[in-house]
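Here the structure is laid out as structure tokens; the discussion comes afterwards.
Omission of a single protein chain aside, the complex is shown with its protein chains in their original locations.
Up next is subunit A:
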Amino acid sequence: MELTNHIILLGSSVVFVSVLASVITARVGAPLLLVFLVMGMLFGEDGPGGIVFDDTQLAHLLGNLALAVILFDGGLATCYKDFRVGLRPALGLATLGVLMTTAITGLFAVWWLELSWLEGLLLGAIVGSTDAAAVFSLLRSNGIELKQRVGATLEIESGSNDPMAIFLTVALIELLRTNPDHIGLMLLTEFIRQMGLGTLFGLGGGFGLVWLVNRLKMSAGLYPLAIMAGGMCLFGITATLNGSGFLAIYLAGIVIGNRPLEARLEIKRFHDGLARLAQIGMFLMLGLLVTPSALLPVADDALLFALVLILVARPLAVWLCLWPFRFPWREQVFIGWVGLRGAVPIILALFPLLAGLNQAPMIFNIVFFVVLVSLLIQGWTVIGLARKLELEVPPSTHLVQRVELDIPGQQELELVGYRLAANAPIIADAAALRTRLPPGARLVAVLRSGQWLDQCGPVQMRAEDHVYLLADPSELSELDRLFVAVPEAEAERLSEQAFFGEFVLQGSSRLADLCAFYGVKADPTDAALTLDALMRRALNTHPVVGDRLQLGALELVVRAVEDDRITQVGLKLPREM
């Protein structure tokens, strides 16, 4: 009884203190997960916390569980639309890319750390998977929206490369333990079985689960639990049959997240919170598990290994895998740099420990150090790099609060709330409320210093007012224009006009007409092309919002894309002298 209470107290205070600490460190831009990892280390045996935790078996169980939850949530949040531009490059990165990083880092380990071939490759495989969740939580918390092609590729890659890295790790450990005759054959059949079963159960199970849950009548709070338990069952079944449970649960998440679903809001919110808890818990636990003093002896080697991974293996693999897709160089540089290593490598490093391999403790410590370095260097620089490489697009909304309303049989509606800043456009231009409010939007309430304002009279809004409206989701950007004051610097850098240019052209306009109106010269053979065709030819890949093409003194910027056709092109005039 005493012990139980102590464990509860200890566990909750560790999480609580860590969350508080993360609020402070977020201000200096430190990656959240790094904070939790370090907090875990501080609470651990070498830190002031002094908690001794070295139960590898328990860590492995909790780690796998957390990973499954995180992948499931990642799948739920992935949108089919992102597949158009991100799927094929991401699949290349997740399979060939992981193989290449494994091979390059593995060979380096064999040479430098004087490991055996298989042990070296094992080390390479363990650090093979990336963690985009870390990147995206960082970007989102800073209000940055990436160009879709980059964002989608990174997100899908990080979800789908975990199964590959896990497969390689498990297979290599198996090889180290049993030394079979036909290594190649064994690897191949194992690969087919793992991925085949994972795909089969993931897709099939996902559809089945949606079908089942939509036919059950239960209280709203039970739907998320049903979905979670169902997903976990899929993971368990697949893994028990020696398939890739991680692939299965990720695919199931994608299917479930993109099908019409009962209580989908509750489900998404629940899993979002759960995944967050899983991440925090996992990093805290892994921080506790490691013995920081044991990291020092391997620090030199691990640092070198991390640098090879970050500076050589990952960029090279990205460059080769993306070569057929002709991503613009800026995007390749960014994707190459953002190969952030997160919790997965540390969890995979537990596998050899459990298997009792000789080099396992050293592998674990090196991997842990690599993750630390990666979070520190890459995690801390990712925002600056995104800005430097101009991969940001203007955010589609600056909403403060939004609640989706699930009105049965109704059009989609949201309740949105704004807290007005002193320079919000609506304050300067009170008449706009009558003339410029989008047709689908209704002002519901204005709250001033805790009091509801009488709405019958004309409302003159003031700074610090809270304004609530009912609106169609498609009209949110228009509402933003009325209620959100964009900070000066931000306005300069990413206002729509600065980003997309002054005018909007139809994608179907002819180049010849553009030349006629603006006096730019173009190849006469191109004159009959539409802007859509011209830009797609120049880009040579799926177009996304924010892609650019210079045309004499003018710059064309993709503004809207529908079904792979560019429908709107921004026209950017040369800057004034």
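A few notes on this one:
Just so it is clear, contacts are C-beta pairs under 8 Å (C-beta built on N, C-alpha and C of every residue); 3 or more make two chains touch, one makes a residue touch a chain; residues count from 1.
The criterion applied here is as follows: contacts and distances are computed from a predicted model.
Missing chain, UniProt protein name: "PTS system, nitrogen regulatory IIA component", from among "Beta sliding clamp", "PTS system, nitrogen regulatory IIA component", "Sugar ABC transporter permease" or "Hydrogenase expression/formation protein HypC". Touch with the chain omitted from the figure is made, among A:G11, A:P361 or A:P438, by A:P438.
From the set A:L514, A:L539 or A:V561, the residue in touch with the chain omitted from the display is A:L514, counting the whole complex. Only one of the listed residues, A:G11, A:G336, A:P425 or A:P473, touches the absent chain: A:P425.
Listed for subunit A, the residues touching the missing chain in the whole complex are 425, 428-429, 435-436, 438, 478, 481, 496-497, 502-506, 509, 513-514, 516-519, 553-554, 559, 568-569, 571, 573-577.
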